[in-house]
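What follows is part of the complex, with its chains left where they were.
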Amino acid sequence: MAGNTFGQLFRITTFGESHGRAIGLVVDGCPAGLPVDEAFVQAELARRRPGQSKIVTQRKEADQVEFFSGIFEGQTTGSPIGMAIFNADARSKDYSHIADKFRPSHADYTYHAKWGTRDYRGGGRSSARETAARVAGGALAKLFLKSYGIEVRAYVSQVGHLSLPGSYQDVDLSKTEDNPVRCPDMGMAAKMERFIKEVRKAGDTVGGVVSAVITGCPAGLGEPAFDKLHADLGKAMLSINACKGFEYGSGFEGVSMRGSEHNDAFQNQDGQIVTTTNHSGGIQGGISNGMDIYFRAAFKPVATIVPPQASVNEAGEAVTVEGKGRHDPCVVPRAVPIVEAMAALTVADHILRQRSARV
Amino acid sequence: MAGNTFGQLFRITTFGESHGRAIGLVVDGCPAGLPVDEAFVQAELARRRPGQSKIVTQRKEADQVEFFSGIFEGQTTGSPIGMAIFNADARSKDYSHIADKFRPSHADYTYHAKWGTRDYRGGGRSSARETAARVAGGALAKLFLKSYGIEVRAYVSQVGHLSLPGSYQDVDLSKTEDNPVRCPDMGMAAKMERFIKEVRKAGDTVGGVVSAVITGCPAGLGEPAFDKLHADLGKAMLSINACKGFEYGSGFEGVSMRGSEHNDAFQNQDGQIVTTTNHSGGIQGGISNGMDIYFRAAFKPVATIVPPQASVNEAGEAVTVEGKGRHDPCVVPRAVPIVEAMAALTVADHILRQRSARV
């Protein structure tokens, strides 16, 4: 219950702090007989890794994952899969100057208020470093989904005020990895990259939006009432550091539409029931209907900035906080694989849950 | 795991279909010693009840709740609280014409795809009637929160294109119940009401936004990683029928801000640590910081409309669906108490979880 477990049947439990000895996770419930492509897991981690381009944090971490258990002769056995990534570049000294200060819009104050203590080095448990464990677990979920023909693809659709118009159908998602921003529109990507560099030069940060689409999802995934598929997807996204909003299908814009315009008509297309439009975002009554599932997640500007900021310390005294640590000017390029990982874990979980639907 | 339970420590399990014998719930984990004001529970249900005004569905249900257990001499005992609301006005005949048809943007098709069977009367389990059980459970959570000085207040901030500018601080929330729309701005409420009536006259429906604020919440609620307070709030909202999006604090708009502008500076105000701005929406690193928690939930237009719609039936044949059942032209006025209920349940749960934070 302490919040470090995600999923019911395909579930991960993560551990680790930014500057501790290792971060890692246990994947429990991954079905037996899944071939594990360890290189793929490592490649997914590389997509999230710091230092991968000029527009992300320059902290150096190889993020080499070690597999401890649950895999035998290249396949999962049904036993829990323990994994760890040892922290290589833990410059604890970088953070001593903020040991008793509460950095604005970080978790320093709230962690202190909750536990009366905290590992202040690099944000400790609240560091986005924790998401590496999610990506490792999500990579296994992706391999599982692959066997169902399900694919999760995310991309950057907005950085600051620069917003890609249209939907996921208007872009070529195979181009997402072709630029450091992970925006599949090359023109927009170039603008975003320039903008992020400007912001970084000013010692500042900016927010963004990650869009995602899940294709190949069969009808029938999701539960009624509370564990609706989109509710679990929403929680998955909102649990990612810096995420402030989630919408799926027509989302906030759908609010202004009429029912007659918003409703997705069913039709029989060569024996398969499909909808002519997809404002529902592939989910109706909380359960997938076989159409593409698409959603958007909003990320706030990173809280670590260079200019001095007014704050208080543990004693409640006024202090000045200065951003010395290495940080991302914009979180969304590296958030793309995290969004995919969390979506993959959510869908994998619901595939297993679906297996109990009928006698 | 079948999705009908919400919460970890303060938890509800709901049951019931639109046209079955009764809907109801079990509240498990409500602490002992809480005085239960049964009239308050009933009053909350009245806020959600059909037929309460001209702009909501005219289905007639008294929604009289019966308490089965867990309360003794006016107080909770720590035992589970069973409650039921018997269905009075179950006109099953109304629905025979859609027994094998999939109504567009309803859950008919997905339920059929998942379970191979469904109670088609009034949407069965997918009916918004299920939310009455949430409101009953949420009323107990509200009573629990009251003992902590915590209050949850929601209101309608948008209907179709009619959007109330500004934030919750710009309106007088004591006026929310003064009009049938539940918009605290009387001028805007009048416009919204007229608009909803127009839409209804056209046999159509329209979406809306419910905004909410939680005041009096102490710092320290929420868990790191996956069970962040806002992630659980988001899931709670997204689990409500017709909800398509959730954002808290600066939300999607915060994306375009710079970190230097978005960060909330801490200051010591008469011995209490507060923030000068509140783009964080009262939650940092997933944990409450003692400031107001505010969020918005988007609701799509109701799927039931009067004009004939093209669809298919279970056999995959093209059919026409006509809206005969009683329905809401706009869901948000009645969604207000549901949003409050789900938020109250979420916070109550995290208050209990917080009790395990320290040795």
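Lettered A and B in written order, each chain numbered from 1.
The definition used in the following text is that contacts are C-beta pairs under 8 Å (C-beta built on N, C-alpha and C of every residue); 3 or more make two chains touch, one makes a residue touch a chain.
These figures come from a predicted structure and were not determined experimentally.
Of 4 total copies in the complete assembly of this structure file, 2 are presented in place.
Just so we're on the same page, only the chains that are shown with their structure count from here on.
Centre-to-centre separation of chain A and chain B, using mean CA positions: 26 Å. Residues 1-6, 8-9, 14, 102, 104-107, 109-111, 113-116, 125-126, 130, 158, 160-161, 199, 204-209, 219-228, 230-232, 234-235, 238-239, 241, 244-252, 254-268, 271, 273, 275, 279-281, 283-290, 298-305, 307, 309-312, 316-318, 353-354, 356-358 of chain B are the ones that touch chain A when the two sit in their complex.
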